[in-house]
Every structure is written in structure tokens, then in C-alpha cells.
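Written below as C-alpha cells is the structure these notes are about.
Removed: one protein chain of the complex. Kept in place: all other protein chains.
Labels for the chains are A and B, by order of writing; each one numbers its residues from 1.
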Amino acid sequence: MEPKEVKDELAALLVSRLKFDPARAAEVTFDTPLPKGVDGSIGLDSLDFIELGIAIEERFGIVMDESQDLAEHFASVATLCRFIAERATQR
Amino acid sequence: MLKRVVVTGVGVVAAGLVGGGQTLTRWLAQVPSPPSDHAVDDTLLAALMDGVDARRASRVSRFTVAATRLSLADAGLDDAGAAGFVLGTEHGDLHSAIEFAEGFLRGGPSGVSALAFPNTVMNTMASAATIACAAHGPALTLNVRTVGGELAVARAAHTIASGRLDVALAGGVDVRNPTVDATLAELGDAEMRGEGATVLVLESLDHARARGASPCGEILGAAWRGLPARPNGVGHRAESRAIAAALAEAGLAGQAITWAYSSSSGDGPRDAWERALLVRALGSEITVASLARRFGQHAGLGALRVAAAAWSAGSGRLIDPPVDVAPGPGLVHGIARGGTHVALVVGPAPDGVAR
Partner (left out) sequence: MTGRRGRTVVVTGLGAVSPFGTGVKAFWQGITAGACAIRPITLIETEGFRSRIAAEVPGAVGGSARRARADRLALTAASEALDDARLSAAERRDAALMVGAVGGGMLEVEAWYWKRWRGAREHPDAGRERPGAGRERPDAARATLPTSHADVLSWRLGLEGPRETVVAACSSGAASIAMAADLIADGVVPRALAGGADALTRICYMGFNALRLLDPEPCRPFDRERRGMSLGEGAAFLVLEDAESARARGATLYAELAGHAMTTDAFHVTSPHPEGHGMIGAMREALASAGAAPADVAYVNAHGTGTAQNDRIEARALRAVFGEGGVLVSSTKSMIGHTMAAAGSLEALATVLAMTHAVVPPTVHLTSPDPDVPFDCVPGVARAASLPAAMSNSFGFGGQNVTLLFRAC
């Protein structure tokens, strides 16, 4: 999958699973940070990341290895898209 | 020696009425005709959601936060601090429970929403409100049919009267739910249902005086008991120990009370039982008012009745029906199917500190 496709799917998940306003989700760019407390981020906390993880597993058929620290992949839209795109092609 | 308990703040979210003490007082003084339906206009709450995770907060939690913030502002308090928080509810966040269940039924295990799960436990509204208002004292969510608001106010008033807390926020909340309405309609339940949240700030009189707060009323007596009844049933006993205990606490005889706000809501047998209890304790001349016809029954009404009673005790006017009564203490009473009943003797603000 191309990162741009992944980004669009992610935006859809922000709406369907994380209850973001569609207008807000549409504004999200590759540079947008994800975690709460970071300037310009969409403000996701631990509960949001759990939900997002479930949604990504389901939508992209990826299995997340909980024994690994995946925090770096969830830093921004760009890192997350890369993470997903890499694993989605490995299947 | 029991401490005196006063009401120093009110926040109301109800059909056709959203605001704090001043809004309520203006409304009580010139009661408009009842709204056409029992739904709350959500757009009126937007300004009260600052800093609240509105994205994840369900409607019932937003109502609770709004009413809590309105009451704190009315009381002149920046945040709740060590205040207790007691919230009554009948259905909690049922909407989220249904949404959560349907996530699984539609999508299997990966359709289950971790986000919605915390909302399926009834203390989610109190959780949202205590976070929004930085309240660190004991937080209790009380579940009961019909009398959630009255029960919360009674428990909170007692906790202050006994000296355990100086300040407590107390009230109730429920939102309309189509599944509940449909199921109850099919069961032949005739109760008029509505939605909303009302939160009161209760305080010891000493504490209120010390910080220069102006009470709008006083809780002279508060008691709650159980009357024998089948679960979801209506009982037969007409003697209320709760009314007796509340009157005793207030140092008043039954004849001294000439008016009451009741939890009458269109549920015929339950309403009849309540009437029998009130007549037995206070005499057949008792004037009984009810707000359920106007707003629809929801747990917030019990607290709203207390605020209305405080105003009536001072002004000598009831609402629904709009009649004149002798100023002075009155009763707020509620009884649920199954027998939980609550009685509160409510008086005007103590002399010298009234608004």
C-alpha cells in the first residue's frame, strides 16, 4: 500500500473508531504528531492508542507484537503510515 | 451536634432550561409554558465543555459536566477541591453500553471498542465531572429508579451535617434512550420520561459564611429509607419513616408543612402510593407540585425540585401548579418502585446570608 492510501484510511479510522469530527480528521497531514502534549498534535492518549491499535490490526490485517515498544511508530501520522505500509506489504 | 446545610449553587440542564442559579431564579419567577418535548438542546452546552474531552465524553457525561460547572460558577467556586461528589442516575450511560455491544455484534472481537468500554460503567459521568472540576473528595454514583437526584442530595447533605465534609456537589442525570423508551412503552409503562442534569453545591453554613457565599436555601432535614415492595413493584404501607425522620431532624411537626414537590411522573400506581404517603404524614390539605410533566422524569429532577423548593420556601409560590403557599419550609419527596424513598425538608436561605 502507498503511504497516501494508508493516510486516508487512518483518517477514516480516526472518525469511525476514535470519534474525531470528519472535518478535523481531514485536516490531518503527514507531519501531524499523534500523542497528547506535543505541539500541534491531535491529542491521543493511552486509551486512544489502544483503540487505534485494534482498529489498525483489523483494517490492515497486521498483528502488533505487544512485547515490542511500538511508541516510536505512533509518534506522527508519517511514522504510523510507514509502519503500516511496511507490514502490510510483508504479507 | 449536626451542622446546618445550605445550598450555595445550582446548575441546571433540562428541556427549555439551561443555566445557573440566576437563570433558574428568573425562570422560576416567570415560568414559561412547558416545552413541546422533553429533549435538551445540546448546542447550549458547547460553551461549558472547555478542556473537556468532548470527543470521548458521551452525552450523559457532557450534561453532568455542564451542570457541575454551572453550579460551581453559581457558588463562586473555581474548582471543587476536596468537595465530595454524589450523583444519582437511573440508566447511566446506557447509550454507550448498547454501542459497545453492537460493536461486537457487528464486527466480532475486533469490532469491540476499548474507547467506549469505560463509559459502560455507571460512574463514568462522575468520573468526567470530577476530572473537569478537579474534585478529589469521595465521589459516589448512586443507582436507583426515579429518586436518584433526591437520594444524592440527601446522602450529601447528611455527610455535611455530620461534619465529614464542608462542601459537596450533589445531583442527578439521565438522558433519553430510544431503546429504553421503546421497551418501556411495550411494557405498558406510562411514565413521562425526559432528560437532563441538575447539580447543587451543598455547604455547611459555617463554611459558606466564612467565605462570604450567599445561600439560596437550606436543607433542614434529610432522610431516606426503604418501604416494603416487590422489586419494581408498588407497596401498600402509607407510613413513611423517611418523612418522619426528616421532619424530626428539622424540628418540625407534619402539620407545619403545607406543600411538597413530589416525584409524581404519570406512573399511576406509583403516583398513588406517593400521594398516600404524603397525605398520611402531612394531612389531606397538602398541596403537591410535580415537575415531571414539564421536564419528563429523569434523575436530575430530584435536585431541581430541591432548588425549586428553596425558592418556593422564600417566595411563597409553587410551580406546576402555580399556586401561592405560606413561605417557610416545604418537603421534597420521592419514592421509587421497589420502595426506596427519600424526604428532604427544604427551607429558605437562613436570615442574614440570603441572596
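The rule we apply is simple: a contact is a pair of C-beta atoms (placed from the backbone, for glycine too) under 8 Å apart; a residue touches a chain by one contact, two chains touch by 3 or more.
What you are looking at is a predicted structure, and each value in this text was computed from that prediction instead of being measured.
Asks: Hey, which of B:H38, B:H158 or B:R270 is the one touching the hidden chain?
Replies: Looking across B:H38, B:H158 or B:R270, the contact with the absent chain belongs to B:H158.
Asks: Out of B:T124, B:T198, B:S290 or B:S312, which touches the unshown chain?
Replies: Within the whole complex, the residue contacting the unshown chain is B:T124.
Asks: Pick from B:A135, B:V332 or B:A349: which residue touches the chain that isn't shown?
Replies: B:A135
Asks: Among the options B:R241, B:R275 or B:R317, which residue touches the chain absent from this view?
Replies: If we include the chain that is not displayed, B:R241 is the one touching it.
Asks: Who touches the missing chain here, A:M1, A:I50 or A:A78?
Replies: Missing-chain contact among the listed residues: A:I50.
Asks: Which residue numbers on subunit B touch the omitted chain?
Replies: So the residues of subunit B touching the unseen chain are 56, 85, 90-92, 97, 100-102, 104-105, 108-109, 112-114, 117-118, 120-124, 127-128, 130-131, 133-145, 151, 155, 158-159, 162-164, 183-184, 186-187, 223-232, 241, 338-340.
Asks: Name, in rising order, the residues on subunit A that touch the hidden chain in the full complex.
Replies: For subunit A, the residues touching the absent chain are 45-47, 50-51, 54, 66.
Note that only the chains that are shown with their structure count from here on.
Asks: Using the touch definition up top, name the residues of subunit B that touch subunit A in the complex.
Replies: Going through subunit B, the ones touching subunit A are 55-56, 107, 110-115, 118.
Asks: Of all residues in subunit A, which touch subunit B in the complex?
Replies: Its residues touching subunit B are 17-21, 47-48, 50-51, 54, 57-58.
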